[in-house]
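One protein chain is absent from this view; the other protein chains keep their places.
Here is subunit A:
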Amino acid sequence: MTTTQAAPERESDDYLPAAVKETRADRIVLVCNYTALGLFSLAVLYPLVYVLSAAFSEPKNVQSGEVWLWPVGLSLESFRSIFDYDGIVRGFGNSVVYAIGGALLATALTLLAAYPLSRRDLPGKGLILGLFLFTMMFNGGLIPNYLVVDRTGLLDTRWAMILPTAMAVWNVIITRTYFQTTIPEDLAEAARMDGCNDLGFFWRVVLPLSKPIIAVNLLFYAVAQWNSWFNALIYLTSEHLFPLQLVLRQILVQSNVDPSQVRDVAELVRMKELQEQLKFSLIVIATIPPLLIYPFVQKHFVKGAMVGSLKG
């Protein structure tokens, strides 16, 4: 998928013209390369497969170390107990809201910023671009950011999760580069002669031509929102607003299962046994949504990200 812009991909092994014979050294290099790539992938894959198998196994088999690759003694117990834990279900819902809301808002802002900045005929463009770029290299820091969120009255509201991170300058740059490379400047001029103004041109010509980069932005922002927890930690105090990741942090990292969150005592006892198991299934559940979205946008995303980053 990465060579789509280059010469048509060849199934055969190299650029070798048929007449040139492959040397032995070359063949060894090739074999080593395939082996190394395989090992790389296995190293990345193993923890994921292990966690997946453990999540579906009988708790006692995991504790005793019988599980190392495939599930042993299939069990869905731990997945069921997840749904008894109020914080997780609520956190999941909150995260969905933050991810969708955040992605829509951020993508809109990014497109609005990127298009004018991609136009070479915009007076003062350099200055405005400079304002954007400077924020990538310098920022006020944690405490001043917190004070701003406090001052604007966003503290402990859903907006605190969405607004302060609503635009990533890096994405603006990538999107701007996309516009520059795919929308010819003369097109805007031609549209103007036909009586189409800048806003109309943006709405009727630019946006329809930019589906890949819009998809990339939505995906980036949604995943970032889904995975974020630190802003929630400092900006939110009401538990009913907590995103999933913050709840996960309590259970996965700090190993705290809050008894008041559990519905009855029998549940609590069972929970103690299941606690280790719960971690595995939580990891699986929390990881599924981003991994599910990404194959759908992947083809856009590799293309968009590449076009954007290469010439940026």
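To be clear about the criterion, a residue touches a chain if its C-beta (ideal position, glycine included) is under 8 Å from a C-beta of that chain, and two chains touch if they have at least 3 such contacts; residues count from 1.
Operating definition for what follows: contacts and distances are computed from a predicted model.
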Omitted chain (choose from "Transcriptional initiation protein Tat", "Carbohydrate ABC transporter membrane protein 1 (CUT1 family)", "Cytochrome c oxidase accessory protein FixG" or "XdhC family protein") - UniProt protein name: "Carbohydrate ABC transporter membrane protein 1 (CUT1 family)"
Touch criterion as defined above, residue of A:Trp68, A:Phe83 or A:Phe296 at the omitted chain: A:Trp68
Touching residues on subunit A - with respect to the absent chain: 1-3, 5-7, 9-17, 20, 23, 25-26, 29-30, 33-34, 36-38, 40-41, 43-45, 47-48, 50-51, 54, 62-63, 65, 68, 109-110, 112-113, 115-117, 119-128, 131-132, 135, 137-148, 152, 163-164, 166-167, 172, 185, 189, 192-193, 197-199, 202, 223, 226-230, 234, 245, 248-249, 252-253, 255, 276, 279-280, 282-283, 286-287, 290-291, 294, 302, 305-306, 309-310
